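For this view, one protein chain was removed and the others were kept in their places.
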Amino acid sequence: MKLSWLDTTLAVLVKDLRTEARARSAVGSVLLFSVVTLTAVSYSLGGFAIDADIQASMLWIVLLFAALAGLSRGFVSETESGTVLALRLAAPPTSVYLGKFLFNLFLLGVLDLILIPLFQILLPVASANWGLLMIGLVLGSIGLAASTTLIAAIVAQAGVKGTLFTVLAFPVLVPVLVAGIGATRKAFASEPVAAAMPEIQLLVSYAGVMLAASLLLFDHVWKD
Amino acid sequence: MNDYTVVLIAVLAIWVGIFAYIMMLDRKVSRLEKELKR
Amino acid sequence: MRSALKWLLGVATAAFIVAAFTWAPEMYRPNFATGGSDPWPTFRIVFFHVPAAWLCVIAFLVSMIWSIKVLRGYAPEKDDKAMASAQLGQVFAILALISGMLWAWRDWGALWNWDPRQSSVLILTLIYAGYFTLRSSIDDPEKRARLAGVYSILAFITVPFLIFVVPRVMHTLHPSPVIPDAQEKGSMNTDMRVVLYSGVFCYLGLFAWVMSIRTRIEAVRRRLSTR
Partner (left out) sequence: MINVKVDNLTRSFGERLVLDDVNVELHPGDRLVVKGHNGSGKSTFVRILAGLLRPSSGTVLIEYDGKPLDEAERRIRVGYLSPDLVIYEHLTVAENLDFFARVRGLPRGDALGATIRRVGLEGREDDLVGTLSTGLRQRAKLAFSTQAEPDLLLLDEPSANLDGAGRALIEEATVTVAERGGIVVLASNDPLEFALGTREIVLA
């Protein structure tokens, strides 16, 4: 009996990716939401020449709320369909959290891949330190996925619909938002990576702390 | 005494009100607890 | 003996209020036009604003500690304490926000000046709002205590980020207000700090007292419902 946590985690991830490929509920809502929000934002700002600070904030606000539109699907779809019972019977809790965490990370990856080019078309940035932008997005996404996955589990267990997920998630994500905007602002101003060290340190420590805390707390959310 | 005495009096009055209200709550709960013990 | 303590708290807080208005030395702020400095009476609100902000965080810490105890082993009394301290934390947060806005309005004409500490209190208020919304959406007492407890622990972990790290990063986002940030406690002399800390103690006494009443009310309510 080989029970390596990596294998069980990947099993959960593969299962979610396969279900998502067929049902397309999470990716759909995330992409749709981001396109809609971005269009609305660019309509309201398109005409004016806006500086790097505003663009950085816009990017992260659209990213955050598009993410919040889809990141709870991972758990909510399990409780709504009732498969959470089978999952609880068969899978180790840590692998469930990590599998869903990686699935949310995948969602954010897809979101970034769609959003950044679209953003560059609608609200073009003259020049930027693309490397620093990537670092900010990747680290930010890890932090985002870490805490939203646990909050999604809480909301799913509470069996509650609607906006509670966003209400609970937003205040917890403020540090990522602030640091993300800070790093992106410096990226759009083509500053070197070293200049954004405070932001990067915040993003890294936030992601680490939240991932560790979520792993410890998840058992209490998952088991009745 | 500077010219903020009016504000001072007001804040003191508010505090006395709060204190009285909390003391009343405290007494009411103690009475309830005694009654439940019987 | 207990009630003597309460009366002592009452008198001490009254003394603190009087001291904040009279005994505490006058604060000055530089006047760029004249190069000198002129008195800053509205600064005295700091004695009410800062302790409230402190208590808002302390109450959240107490709520988190009781939430950890709930996760270790559920008992209704533990959950009552977690909820009661969160409720008081929300009250102190609102108090801090109001006093902060009052001060900002008097001094800078704007109700909100995006001072990083001020916005972290706002975020705390949002967290409390989320916490209570979550609590009200779950019926089973044990499940409610457990899930709300987990959220309060996760949310509290962001508080150090909000208070220590975000202000440093946030300063780069906004030019700090023209007048040097006199709110920094560092610029207060010892007499002022004595008054400030006595304020914190009075608030702490009030917090402990109201919390004990709150939890006793919950205990009575539970005994009534099961008689």
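A, B and C are the chain letters, set down in written order, and residue numbers restart from 1 in every chain.
One rule holds in what follows: a residue touches a chain if its C-beta (ideal position, glycine included) is under 8 Å from a C-beta of that chain, and two chains touch if they have at least 3 such contacts.
On a predicted model such as this, the values are computed, not experimentally measured, just so you know.
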* To do: With the full complex in mind, choose from A:Ala40, A:Ala90, A:Leu113 or A:Met134 the residue touching the hidden chain.
  => A:Ala90
* Structure fact -> It is residues of chain A that touch the chain not shown, namely 1-4, 7-8, 11-12, 14-15, 18-19, 22-23, 81-83, 85-92, 95, 224
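Basically, only the chains that are shown with their structure count from here on.
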* **Pair sharing more residue contacts (C-beta pairs) when A-C is set against B-C** => A-C
* For chain A and chain B, let me know how many angstrom lie between their CA-based centres, rounded off. => 48
* To do: Just give me the whole-number Å value for how far the CA centre of chain B lies from that of chain C.
  => 20
* **Contacting residues of chain B [partner chain C, same complex]** => 1-2, 4-5, 7-8, 11-12, 15-16, 19, 22-23, 25-26, 29, 32-33, 36
* To do: Write out the stretch or stretches of chain C touching chain A in their complex.
  => 71, 123-124, 126-127, 129-130, 133-134, 137-138, 143, 146-147, 149-151, 153-155, 157-158, 161-162, 165-166, 168-170, 172-173
* Asked: Where on chain C is chain B touching in the complex?
  -> 6, 10, 13-14, 17-18, 21-22, 41, 44, 206, 209-210, 213, 216-217, 220, 223-224
